[in-house]
Structures are given as C-alpha cells and as structure tokens.
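As you look at this complex, bear in mind that one protein chain is not there, while each of the others sits in place.
Order as written gives the chain letters A, B and C; numbering starts at 1 within each chain.
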Amino acid sequence: MSDDAKRPAYDWPEGYTCAAAFTVDVDADVPYRWQHRDAMPPTLGQLEQRRFGPRQGLWRLVDLIEQNGIKGSFYVPGLVAESYPDLLPELRDRGHEIGLHGYFHEIVAESDDAEFARALDKSLALFERQTGKPPVGFRSPAWEMTRPMLARLKEVGLAYDSSLMGFDHPYEIDGVVEIPVQWLLDDAIYFKFVGGGNDNSPPVSPATVLESWRMEFDGLHRFGGLFMATVHDWISGRGQRIMMLERLIGHIAAVGSTWWATASEIADWHRQSPNLGRFQVDGDIPAAIGPRRTESA
Amino acid sequence: MSDDAKRPAYDWPEGYTCAAAFTVDVDADVPYRWQHRDAMPPTLGQLEQRRFGPRQGLWRLVDLIEQNGIKGSFYVPGLVAESYPDLLPELRDRGHEIGLHGYFHEIVAESDDAEFARALDKSLALFERQTGKPPVGFRSPAWEMTRPMLARLKEVGLAYDSSLMGFDHPYEIDGVVEIPVQWLLDDAIYFKFVGGGNDNSPPVSPATVLESWRMEFDGLHRFGGLFMATVHDWISGRGQRIMMLERLIGHIAAVGSTWWATASEIADWHRQSPNLGRFQVDGDIPAAIGPRRTESA
Amino acid sequence: MSDDAKRPAYDWPEGYTCAAAFTVDVDADVPYRWQHRDAMPPTLGQLEQRRFGPRQGLWRLVDLIEQNGIKGSFYVPGLVAESYPDLLPELRDRGHEIGLHGYFHEIVAESDDAEFARALDKSLALFERQTGKPPVGFRSPAWEMTRPMLARLKEVGLAYDSSLMGFDHPYEIDGVVEIPVQWLLDDAIYFKFVGGGNDNSPPVSPATVLESWRMEFDGLHRFGGLFMATVHDWISGRGQRIMMLERLIGHIAAVGSTWWATASEIADWHRQSPNLGRFQVDGDIPAAIGPRRTESA
Partner (left out) sequence: MSDDAKRPAYDWPEGYTCAAAFTVDVDADVPYRWQHRDAMPPTLGQLEQRRFGPRQGLWRLVDLIEQNGIKGSFYVPGLVAESYPDLLPELRDRGHEIGLHGYFHEIVAESDDAEFARALDKSLALFERQTGKPPVGFRSPAWEMTRPMLARLKEVGLAYDSSLMGFDHPYEIDGVVEIPVQWLLDDAIYFKFVGGGNDNSPPVSPATVLESWRMEFDGLHRFGGLFMATVHDWISGRGQRIMMLERLIGHIAAVGSTWWATASEIADWHRQSPNLGRFQVDGDIPAAIGPRRTESA
C-alpha cells in the first residue's frame, strides 16, 4: 500500500467521491486567423468549417449540458467575443462560467510575456464590458504556460489557471490554483480534421473516444480525481459527438457520487478545503543537462 | 433551451426529419496525374490501383444504391469523362445526377481563378456534349473554394455548390446555394492508402467507420440536418466498403423518416422552401490580425 | 444492374465462389540492409527485431497454414535465401510455393531497370541452385512495377507477377498474368513498428485487422474476387497475429466455397480458363497533363 501521509488523497465536498467539469474552448476561426496572422489565404474551407461552431455547434453543447443540469465553463478568445458580441451575454444569462483564453488564441511558443500581458488586459476589459463583471479563470491556448504567465495571473487577480497537468486533481503551482486539464480528455486531438493535404490523422470514431473517456472517468472515480473534459464548439458540436457526450454524461450519472461543477466552483472549493497547501509545487525550470560531449572522460 | 428565433431549425419536405445524399467523387487516376502534371513517373502502382475504380469499383457503388432505390450524385473530373467516354452516358441512363469536379481535379491552392474558369468552361462543354444537357452542380476538388469561384458558379448559371461545411444543412454563401459536405463523412480520409513509403496512416476498419457514420446519422436525424456521404470509385468500390455502405443504408432505412435525394434535388428544395434566406452568410475573408509584435506596448 | 457483357464476373473452378491465397513476403532484415546499403549503423535494434522472422516467426506461419491444409506462396529476397540456406529447401520440402522478391529487396523508385534485370538473373540462379528448379512467380518489393519490368518477366519466362491492384481478381497487363495484391490485405501497413523516434503509427489491434479482413473476404466472396493476404515473417510471426490469422482462416472455412490456392495455381487456372483475355489492360503511362499555367487563356 502507498504511504497515505506522503501521498494523500484529494478531499472533495461531503458526499462526493470525485468531480467532473464540462469545459468548452470556444475557438471558432481564431486559431486559424492566428496561424495566418501575417496574411490570410483567399480560401473559405477552414473559415466555414470553424464558423459552424458559433452558428450551430456551440449551442448544441449548451443545450446538451443544460438538459442534464450541468453548468459549463466556456473559455473564449477575445476576438471571438468581439466577433460575436451576443455570445458572452447569452452564456452568462444561461448561468455558465465564462473564462479567458487569450485574445487572438496566442500560441505561447510563438508569443512572449509582453504579448501575453497585453492580451490578458485587453480580454479582461472586453469581457467586463460585455458581461458586466470580470472573469475569474484563465485557460492557455494550446495548454502551455510559463512562470511569468502564472505571475501575471496573480497580479491581475484571477482565481485559477486551467492549463497544466501535474496532478489529476486541483493543486497549486507558484501559488496559483491549478484546475488541471489532460490531453486524453481533449476532443480536438481525436476529432480535429481540416484537410488540405497535410492532415493524415482521420477523426477517431466517437464510440472509441467514449470508451476511452468512460474508462478514464472510472479510474478517476476510483482515485478521487477530477474528470476535466475539454471540447470545442466547431468540433464537438457535430451530431455524432453530441450523441457521444450525452452517453458520457449518462455513464457518469449512473456511477454516481460525482460532483459536476464549473472550474470556478472547483477553484473555490480548493481554496477553502483542507487540500490547500497539500499539493504545492513550483514552476522552476531545471538547469539544462549540458551539451553533448562525446569524447571519453 | 436555445433561442428558436435566433437559431431556427431547417425545414425538410413534409414527413421527413432529415435528409441523406449518396455522392461519389469519381476521381480514378486524375488526382495522381494532377500531382505529377509536370512529369509522370514510369511506375504503374498508383495508376492500376486507381483504375480499379472505373473498371470495377464505381459500378459496384452504382449497383448498391440502385438495389436500395437511391439516386446518387456523381462528381466527375473532365479528364475522367474524356478517358472513359461511356461513363457519363451510363450514369445518366441509369438516372443519377452528374456534377462537375474540375477538369484535371485542380487543387485550389495550386491553381488560380483563371485556371478555375477555364476548367469550368471546358468541363461544361464536355458534359453537355457527352450527356446532352448541362450539369447543375459543382463540387470542388479537395473541397476548397474562394469568393471568385463562387461568383463564377453564379455567372455560368450553376444551381449549387457542394464543397463547404459552414452548417450541416443547406445554406447560402455569397448567394450560392451550398449543399454542405463534411470531412467526417468522406471515405478517403479513413481508407485511402497508396503506399510508397510516405503513407503512415493505414486504412481504418470499415466496421469502425460504419459505427462513426451511423452515430453521425443519428445526430443529424436528431438535429434535422443533411447526412452527406462522399465516397470514391477506387476507394469504396473495394469489397469490405460495399458491405459497410450496405449496412449504413440499412441503418438509415431502419431509423426512417429520412429523405434520400440527390444534391440537385436538395438544392431545388432549398430554393423553393421557407429555408431560403434564413441561413445566409457571406464569404468575406477577415483582415489579417497583423504581424507578431513581441516588444512591450 | 450492371451490364454483364461490359463487366463480366470472374470464373473460378467448378464449385468455388471465390479464391484465397496465403502469401508471405519473407523479408527478414533485408529491407533494412537495402535502406542502409551505403553504410550500416552500429545498432542492433532493427536487426534483432527482424531476425525474429527466420528464427521463429516464419515457422509459426508455416505451421499455422499446414495445420489448416493450406499451401502458401513465399516470396523471398535473394539475400535472405543466401543468408539462410536451409530456408528455401525446407519450404520446398513442405510443399509450398517459392517466388522471387528481388535480391536486395530493391525499391523500384530507388533502382533502375538494369539493376532489376541483374537482381532477377541472380535470384533465379540462386533459387534454382538451392531448390533444384526455377520459381514461376515474382512479387515486387513494396509492390511497384514498370513496363520494362513486366517485359523482363516475360523474357525470362516467369508465369505471373503479383504486385499490382488494377482488379481484385487475376488479369493481364502487357500480356503478363497479374495475381493482384491490395494494400488493405497487407499486414505491414497495420503492424510494422520499428521505433527510433520517427514511427508515430502504433500497431493496430489484431482484432481490428481481423474485422477488416473478414469484411473484405465477405465482399470478395460476394463479388467473386481473390482474397490475397500478404504477411511478413518478422511481423505476423508474433503471437497475437498468429491467433488472428487462425481466426481468419476459420472464418473463411465457415463461409465455405472458397478455393485456397497458391498464386502459381491461380495463375495456371487463369491461363487455362475462360477468363483469359477478358481482363486485359496495357501498362501505358499517360502523358503528363502539362505544367501549371496560371495566366488567363
């Protein structure tokens, strides 16, 4: 048996064995526009494919979770909110959490800390203007973070980050509450397909993804973790994926004792619970091993 | 619940919940010849593999849908019609729709608007010569479009395009009726395999694709969309895929209340139905976000 | 219904609906040695992985088919026969067909017609020396052919080629009897995995491949084609794949009315049957479409 003092279990609210969050990264065409930020191609294929999201897909996802009594967390790039000004207000009116997701879906490896800060400030102002109150959470585009980004989140007073995967339950990194994601529960890596000749990984069958996600839920239920599903408007709004998500939600209901909550509610819980301080790590980057030396010692 | 006024459902003809179209992109060896348009390699592998289509595969697909009382829409590059002069007449005689698909299966990103216009004119003339009447629909090779291409389709009087995926039911873009495709219902992305050392994505099991397509049909049936299957002569004419398509057709029949129609019939319906004007978008390319600026503001 | 006169069915021997052939490309480490023909790396990983074939895997495949009363066709690069001088004699003694497969598993695109001719002559002499009689069939490494290669096969008096896929039953190309292969019935594209950091396509589950191959058999049984399975000593000699192949053979037996034969026996049948001349094509390479012209006409 493992040493409980060394490796404590995570405590969830009374009566719950584990938690689940339904989160949507509402990207629409913005990652494509970021990719082509120097010059847009004249072609319509990807734009139309991605705009299916705000037109149809997003609202099917919202309907689905509402029919199942679930509040979702929606991470929205600033440019999406700007392009669809009714989007944030409708999500707010329907009672869901709205979180930040960059302004132009800035990819961390192609950006810098100053650009991050500008995007954060601009998004915060826009969100407050559109919804009347500031968001409390941040999710990094493509799930990448740096220490200065974590520091900046603290400075502007955000309550949590949701971009890293160092535990499979909430923890703290550099003092920021982390509501962890994980790749295997992201829809895009299985379903995203944009054609154009360089895309050789066809969409996985939703029945296969369902099987994988159910099995992950079962494991997290056993170990008391957080089942953090991440889906995208233009990807999982397609018919077969709504069917899949409906079955997933049904499975979780059948197992029972799971706390469906927004990431914001989970961060609140973490802060007031005995878990605070038990799972603290820092974001130090270790030194480089050093250059390859092939001569003998 | 979603706002019905903001996001209306699509209306299908009396008695139908959704629609399905069986479309075939009859490419044979033409995309390979386009790829090697500067100089043909001396090798026979891909040519023979692809010529299986007009020799055997295409006619198994035709037989299959006829046995199930379905009329198909066949999109044929001009060079295929030229190389197999009996092909278009036989499809016409058997009552199927014939549509345009480029002359040399011109890939949009490797072509231009002038070449598109020439290919369109040349194909129209050839089709009319071979079948006695002009086609009414166009599907872009590799499913890519530009605004000038849409404009040109209107100029030559075509009734619809079938290359984009901005909704999962018919809509209008720049005033052209769009009968939408979608990647997940294309056979090539799952099954195409041509060897040669650079092809690392083996054919998916047809049972897996069947499961995925059935689930997409179920979703589209629920949401009242268009199930637009796209298959290829030399890919889905193989034995296992005919078996799969037969089961798919059987599933759709078992669910019921689905309108099997050609793309042309669906475009006609769209034009005369209350849907006209409800789902209009334009093909404006948004401005580029602007170059990366990494210095602080 | 399709026009029977235009597209006749293939005739199999009395009482059989379709045919099946179990063929093994006995490559061992020779494709790896071809790939590194200029200089061999000092590493042992791939050599050992591939030598599992002649040590263990090949003989499990031989045992399996013998236990099921099937004669196989084994295509062996000259260098494998040279390195394992007991291999061809044992296969001959156990009653299986032995065919040519290049000398160094020469990849067509990296070789030329003169090298092909030399490899053919050298292999023929070696095979005759080791087994006392010349082989009658050829299978190209990596399944690629040119017109001069076909011509050369005729010149040296071989009875058939088994490298192309222009029909899914025997046919003739440039007057050479072709016993066709097809990618979807090749084990390597699903199972081959050699590590080294560039191999991102993990082995497919054998249950999935079994499902795909069964469904292809069912289709070929319906259409009267040839089920041509191709496996490799070092790939399908692994435990799970022997289990899979056993189940596949069981499925074919359960369906019944299938002629299990060697490729050589099928070529003999083709030559004496009413099929001869019905499915003739030539290997002309079509002219190049011409260079891209983007200025208007």
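The rule is short, and it goes like this: contacts are C-beta pairs under 8 Å (C-beta built on N, C-alpha and C of every residue); 3 or more make two chains touch, one makes a residue touch a chain.
These numbers come from a predicted model, not from an experiment.
Undergrad: Which visible chains touch the chain that is not shown?
TA: Missing chain, whole complex, touching shown chains: A, C.
Undergrad: Of A:11, A:66, A:121 or A:218, which residue touches the hidden chain?
TA: Of the listed residues, the one touching the omitted chain is A:218.
Undergrad: In the whole complex, not just what's shown, which of A:49, A:182 or A:240 touches the removed chain?
TA: Counting the whole complex, the residue in contact with the absent chain is A:182.
Undergrad: Just the residue numbers, please: which parts of chain A touch the chain that's not shown?
TA: 1-3, 7, 107-109, 142-147, 150, 163-168, 173, 182-184, 189-190, 200-201, 204, 208-209, 211-212, 215-220, 222-223, 225, 281, 283, 285-297
Undergrad: For chain C, which positions touch the chain that isn't shown here?
TA: 29, 33-34, 36-45, 47-49, 51-52, 55-56, 59-60, 62-63, 66, 79, 90, 104, 110-112, 114-115, 117-118, 191, 193-197, 199-203, 205-208, 238-244
Convention: only the chains that are shown with their structure count from here on.
Undergrad: Examine which chains touch each other and state the graph shape they make (line, ring, star, complete, other).
TA: Per interface graph, the chains form a line.
Undergrad: How many degrees of rotation carry the C-alpha atoms of chain B onto those of chain C, rounded to the nearest 5?
TA: 90
Undergrad: For the two copies chain B and chain A, is the contact made of the same residues on each side, with over half of the numbers shared, or of different residues?
TA: Mostly different residues form this interface, as fewer than half of the numbers used are common to both chains.
Undergrad: Could you put a whole-Å number on the gap between the CA centroids of chain A and chain C?
TA: Result: the chain centres lie 48 Å from each other.
Undergrad: From the C-alpha centre of chain A to that of chain B, how far is it in Å?
TA: Comparing mean C-alpha positions, chain B is 34 Å from chain A.
Undergrad: Which residue numbers or ranges of chain B touch two or more of the other chains?
TA: Residue numbers touching two or more other chains: 200-201, 208.
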